[in-house]
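The full complex has more chains than appear here; those shown keep their coordinates.
Every chain is named by a letter (A and B) in the order it is written, and numbering of its residues begins at 1.
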Amino acid sequence: MKRTRVLGGMGLVAALLLLWASPAGAQTAEEQVIQLGIDLNLLWVVIGAVLVIFMQAGFALVETGFCRAKHAAHVVSTNFAVFGLGFVAFFLVGYAFMFGGFSYGAFGYDTPLNADGLIGSGHWVFLWKSGFALTGKASVPAVMGFFLYMVAFMDTTATIPTGAMAERWKWKSFVGWGLFCGAIYYPLFGAWTWGGGWLSQLGNSLDLGFGYVDFAGSGVVHAMGGIAALTGAIVLGPRIGKFGSDGKPRALPGHHIPMAMLGTFILLFGWFGFNAASTFAATDVQFASVAANTAIAAAFGATIGMFWIWRRGGKPDPAMMANGMLAGLVAITAPCAFVDPWAAMVIGSVAGLLVVESVFFIERKMKVDDPVGAISVHGVCGVFGVLAVGIFANGKYGAGWNLTTTNGDGGVAGIIKGFENLDQLAAQAIGAAVIVVGFGLLSYAFFKIQNALTKGGIRSEEEHEIAGLDLPEMGVLAYPEFTQAHTGYVSAGTGAPVSSPTA
Amino acid sequence: MKRTRVLGGMGLVAALLLLWASPAGAQTAEEQVIQLGIDLNLLWVVIGAVLVIFMQAGFALVETGFCRAKHAAHVVSTNFAVFGLGFVAFFLVGYAFMFGGFSYGAFGYDTPLNADGLIGSGHWVFLWKSGFALTGKASVPAVMGFFLYMVAFMDTTATIPTGAMAERWKWKSFVGWGLFCGAIYYPLFGAWTWGGGWLSQLGNSLDLGFGYVDFAGSGVVHAMGGIAALTGAIVLGPRIGKFGSDGKPRALPGHHIPMAMLGTFILLFGWFGFNAASTFAATDVQFASVAANTAIAAAFGATIGMFWIWRRGGKPDPAMMANGMLAGLVAITAPCAFVDPWAAMVIGSVAGLLVVESVFFIERKMKVDDPVGAISVHGVCGVFGVLAVGIFANGKYGAGWNLTTTNGDGGVAGIIKGFENLDQLAAQAIGAAVIVVGFGLLSYAFFKIQNALTKGGIRSEEEHEIAGLDLPEMGVLAYPEFTQAHTGYVSAGTGAPVSSPTA
């Protein structure tokens, strides 16, 4: 049955609004305003997702800028490809493992896809089992919008190791990581926390505060990425030339500081989607406090990091400024909704100090080579952020948010509100320990097994690393026309790079 | 009559809200919530416009990164200037031609500017005629916000040929294209489709499904740009040195892979505005499905493109990864609101394959030189996207959206829902044919006539092309300080480039 419009030649009909704001009797004003709030909440989450997806560009630029030119096409391509690889795996299976039991109240879609666990039940669920490839009940706007937000978080975890493992990682081994992270690694811890599994239930099962609380993922996203970055860097070993025969580290400076700075600004920009849209609702105005706290921690992290390295190293090193900002952002990510502005200032400042010290510790004491500082930024400051919830939470917020345990008397509280909140800090510490120990072992096992199963191992061939991975791995040079001093390659005419033994 | 506020020294008054939420009796709660929905819808469209405008930066970086350094200032400047040139022309006349008969229901402004056609009437309108320079009834927020969204789409079409025609296009000839595209080329097909003209009325006039349906412009924007890119590249001919004396193509690698990758990520980011805000309404929650489908197609396009070129060419070429993502995005643009997630996966995957094969076909079989792959990405995958509506549409959506033909029984359906929907596929095929044949001829004629009327033709002088267009055309070098191997120029001290016959 077709209707032809009376007015010829018009584009947009008002049908949309007429349908939505249906005549009196069909929907009351109360129902209409609730529906409009639901629409707005979903819009906010989709806008947040778009911002988080753009963070991939930030990671790509930071990691590429802090690496050397001869590997630049390889580094930027790992950051590019991991978006698709992780996405594909998460779309097909990871999302179902993580969020199959999740409800979508803020978006007016109250029923979980399936309330039964694949492994575990009640307070002790370890994996869920529905929504594979967004089929069936998952193919509705509420779930699809939420999926988009969550796939972007997963890709952040997936891209963190590409920094610490840069300049010496085989492409095909990297591909394996991207798929593993999206399908299993990230969804597993995700199911235990944001998906409603056992860690989020510690408040119910063991009476530990609100259970493990992580507003936007200092732990779920950043520490999880950081620990994989650490184990991956250990399995790969340091880059050729990083440590001298005396065991002392040598500087291998990044090839493009403005690129890394731009990447940091893009990350700051996208982080507002990461944190502020984690209210899942514009009707929860806490998003404004979250956004402000996020910026406060970033500003203090960058500023304190700059002053600290200036004092410690004699110069206001640009890389440490950038890492200081990122450290503040990572650390505020878990507590951002639960703390006052002064606490955001403290958390950002501590993170700015911590990241500088951690970079030195990991390089000089642990002798682990992390070209971009990813382990310190995401791993160390991620763990700090998880614990900061149990220290600085002000007890004002949480009851209306997606806490699995709710407390009628108030919100999430840390030990600054009284030592009776040690149980909350304990829940946070358990979560942090699970990441560092449990997922440290899992990621280490993954890389070791992959290394054993791969002919020649997961590390690039020595001659490729010396010449630069771009041509042997990717088939192109990042900058075929710019003469490069360090690597000594001059491709003029022939297009062939000349490898240098001193590179 | 002035009122002085009682409270001295305050900035923002509550008058805004008081005016809006006027006292009971003046406006009912139902009216208030409808008004708030209208406000929100306009906001969503403006946010979408901002995202699409930012895509200009993405195009600039992709095209510049995939070109050579000696032309980089020229390529980036064409992408920059086309924003203003197309905008000025569309503002002054193009918008009036395209949307003079458009209504603005979702924004609470129901009357079209003028319901009479400039050329044609009833089901067969070819051009409209009101809203020139946004004067008169067009100078209201609803129309101005919509204009902003639409001018951004036009500029996407305008900037596509700057990629395929790069490195050999005279600046002043490019200026002519920018103005022509904004004033005539884009608005013409736009009037026939989104403006409510004859192609969108094929459902009413010839009973072909819902008429030509193109949610966000696989055809209206991308294929239209892609076909102009093809005809422009043919008229210009290939770059010096692209094809050897044996007719075989030679690789002229892009000078900056990270730049091109960043551009691709910016395009992905902006594309969410392009597609998801094309609901024109946040009260239509389909925007969330659209956004998720867009990402799914992008991720599968990039991933399948990467695996395909890896298998086919031996290396996971970064340019093909990037073009794979863009191909997925272009292809999903028309069907994104009408298909299920699994279909978005299929469409993105096919586009990822298609773009690789198309790049080879256009270069090796057609012997057309397209430095950045714009014809394949936007032209070929744009046509595929238009047809994909007629194949994969699930019949669930469309009745409330800006379809000129409405169907009370359901939404746009493709042949996967039954072969009775061949009429929809026929409408899509007619639209695609009009673009490829009709606008292929129009753009070819434009470039040929411009070529004949321009002293020396629209192609740059040979010596300029060899030395690089930057200095002769723009008066500056993109990178006056970096020594460049391929072009051989070393500007040290003198600032003068040395041209190389082997460039």
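Keep in mind that, in the parts below, a contact is a pair of C-beta atoms (placed from the backbone, for glycine too) under 8 Å apart; a residue touches a chain by one contact, two chains touch by 3 or more.
Quick caveat: nothing in here was measured; it's all calculated off a predicted structure.
Identical protein chains form the entire complex, numbering 3 copies in the structure file, with 2 of these shown.
Rule of thumb we're sticking to: only the chains that are shown with their structure count from here on.
For the two copies, subunit A and subunit B, the CA superposition rotation is 120 degrees, given to the nearest 5. Rounded to whole angstrom, the centroid-to-centroid distance between subunit A and subunit B, based on C-alpha atoms, equals 31 Å. In the complex of the two chains, the subunit B residues touching subunit A come out as 28-30, 32-34, 36-38, 40-41, 44, 47, 51, 68-70, 99, 101-106, 108, 110, 112, 115, 117, 121-123, 125, 128, 194-197, 200-201, 203-204, 207, 251, 253-258, 261-262, 264-266, 268-269, 272-273, 276, 280-289, 291-293, 295-296, 298-303, 306, 313-319, 321-322, 325, 340-342, 345, 399-409, 479, 482-488, 502. The touching residues of subunit A, counted against subunit B in their complex, run 1-5, 7-17, 19-21, 24, 29, 32-33, 36, 38-40, 42-43, 45-47, 49-50, 53-54, 56-57, 60-61, 64, 72-73, 76-77, 79-81, 83-85, 87-88, 91, 133-135, 138-142, 144-145, 147-148, 151, 171, 256, 259, 473-483, 490-493, 495.
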